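Let's look at chain A:
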Amino acid sequence: MEIYFFYMFAGGMILTSLLMITRANVIHAALLLVLTFFFLAGVFVLAGAEFLAAVQILLYAGGIMVLYLFSIMLMNVEVAVRMRQWHRQGVVVLVAAVLLGLEIWAVLGEVEFGAPKQWEWSLGATPGNVEALGAVLYTKFLFPFEVASILLLASMIGAIVLAKRTIER
Partner candidate 1 sequence: MDMALEVAVAAIKIFIVVNVVQLVVAYMIYVERKVIAHAQLRLGPMRVGWHGLLQPIADGLKLFFKEDIIPDKADRVVFVLAPVMVLVPALVVYAVLPFSATFYITQINIGLFFVLAISSLGVFGVVMAGWASNSKYSLLGALRSAAQMLSYEIFLGFSVIGPLMLAGSLNLQEIVHAQRDVWFVFYQPLAFIVFFVAALAETNRVPFDLPEAETELVAGFHTEYSGMKFAFFFLAEYASMMVISTIGIVLFFGGWEGPDFIPLPGFVWYCLKLGAFMFVFIWLRATLPRYRYDQLMRVGWKFMFPLVMLNIFLTGFLKYLFL
Partner candidate 2 sequence: MPDEVEENSEQTNDAPDADEPAEAVKTPPGEDLKEVVESAFPGAVLEQSAYQDDEDEATFVVGLDSIVDVSTHLRDHGDTLFKLLTDLTAVHYPEAENPFEVLYQLYSIEHNRRLRLKVRIKEGQAMPTVSSVWSSADWMEREIYDLFGIEFEGHPDLRRILLPDNWGSHPMRKDYPLEGRGERIYTKPKRKEIGD
């Protein structure tokens, strides 16, 4: 049963991401990206990481993507739609695609296919998901966690300074 759900979510993810990169209308692309996040969250839930799933929706879909939309809406989408969408980068794209394909092939070669028995199919049953995450995050990985926070803080202050200069000018 779960495997069907997995294929459903994974397939949806691939489909929506493909649609996303081919849309001329930026708003449509952004909305499709939100859908992609949803499917990703579904996969996370199947993998038993419902905290991660909720964070995925809360932060990426509910927070960051709204900000994206916010700034996109301020642009003149009609003008953007009429603009040229395909830039002459075919060669670069081809090279990148071949490289990516090779990488995927190499990774997939390592993985055993068949029943994924190491995955715990559990929906809300495991007790310690959130607790375990918190415990690990604040003990073993405290230093990287704090480093990441400071990095984000620095970038936020930088953004504010840049924006403020524009306003004052």
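How were these picked? Simply put, all candidates are chains of the complex that A comes from, given by their letters.
We take it that a residue touches a chain if its C-beta (ideal position, glycine included) is under 8 Å from a C-beta of that chain, and two chains touch if they have at least 3 such contacts; residues count from 1.
Small disclaimer: the values here were computed from a predicted structure and weren't measured.
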item	value
Candidate number, among 1 or 2, whose chain touches chain A in this complex	1
Residues of chain A that touch candidate 1 when the two form their complex	1, 25, 27-28, 31, 34, 50-51, 54-55, 57-58, 61-63, 65-67, 69-70, 73-74, 123-124, 127, 129-130
